[in-house]
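Omission of a single protein chain aside, the complex is shown with its protein chains in their original locations.
Right after this comes chain A.
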């Protein structure tokens, strides 16, 4: 965990005061809605279909138990008893009154939680691998660098009114769980041949209506130059990014229009002028931030303790264990994913009671630490293996032990037309219906790893372009239609899905997805060929022929 110090706490209190004052001025009419809008957005406050929505940042996906309990409190007191975890390590409350917002924010600020820069045309919450600090795969804890960027970008005077929003993601593992290739800036932390830490820098990735995979503009940036290089990128973008058309204002359009090489040249020229300046990170500065991350005092334990071996004789536990428990870097410990996708429920939703349960479990077994991943699931990163059976029993009792992580019913979906003012079509009910079709978990396991992503409009908050199966809701003559894509992925081999064929109606979607999956089951080279690999081998044509012949 990163421990906030007196500076962070003072800043947060000042920020809440400022917003309180802005709300008063809005209510008195001193601020017009046009003037107020960017201010509330930069505090995470949206005006949605039915009410104001508050989006809270979970910086680099890390929470402590007290913070999660406070979120449960906010859900209970100011909302309707639940919250929605998003694809960018945020949580959203959908039913908060404007008058009560400053109060809710103050309650969150007491535990160091806020909605700063979760929206607006600024540098957004920096995201990273939810297994940071726990996975044996990483070369360093990427949260150190996410925290340095969080501080740097907070209320940045020059970059608060950018052409458009700006999202940065970091991975420090070869297997990219942070979708860095589809962010405005993706940073891949790795060691060079000399063993020094640095970043590969990608720019111009993103989804939305013009999706692109990010382009590498620098293979190795020494970590000490991180802030000066980011500032150079931001300065080029702030001056030359398009502002004439909101749909062409993201950095990906600038990079696409002038070319990655020309963009890189402009960045390097700007960087040359500032790299030795005030943003140069000294070893002491890095050590200072690193020192504020407190790691659990792990006990010396052996892998596969007797308690675990015994519990694995229980088929239900064993199923959950194989699905939701992952390798930890410390012997005798595990990383546990908590599926927020029980069949039939809205993906990513958690009730206040469930949040309290997870907070208690984190305290009892996991050093008080909880993570949120972009797949809209939670994670307990530091669990002793001997505690897994008891943890599972308590998760199961709370309806939080659905063993479907990475399976066909672990669906990523945006809030869609049920909540969102931008949506053209429903997303949550589509996800629920598909999950129901595959509610037989043996069948789901037989299908294997398969990511379905659903977006209720072209803005792509459900990341449909990078779903193994992507579903995009569109509106045609006042009716909901859905486009299906196959073969997208968000990992280190990121690519955009290929359109399967003509859009289908709301009612047809679940059947069509079943047909796609059945086709895969017939065509796959064997149980070890994943859906995504079958699509890569055969293309979408065989799927198209089969699926549209049936409908």
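Convention: contacts are C-beta pairs under 8 Å (C-beta built on N, C-alpha and C of every residue); 3 or more make two chains touch, one makes a residue touch a chain; residues count from 1.
Methods note: contacts and distances are computed from a predicted model.
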Fill in the blank from the handout: Not-shown chain resolves in UniProt (candidates "Ring-1,2-phenylacetyl-CoA epoxidase subunit PaaB", "Peptide/nickel transport system permease protein", "Spermidine/putrescine import ATP-binding protein PotA" or "Oxidoreductase") to "Oxidoreductase"
Completion exercise
Out of A:78, A:152, A:317 or A:482, only one touches the absent chain, namely A:152
Handout entry: Residue of A:114, A:167 or A:235 touching the missing chain in the full complex
Key = A:235
Problem - Touch residues of chain A, complete complex, unshown partner - result: 5, 7-8, 10-11, 14, 17-18, 22, 30-31, 35, 38-39, 121, 151-162, 227, 235, 238-239, 243, 273, 277-279, 281, 284-285, 288
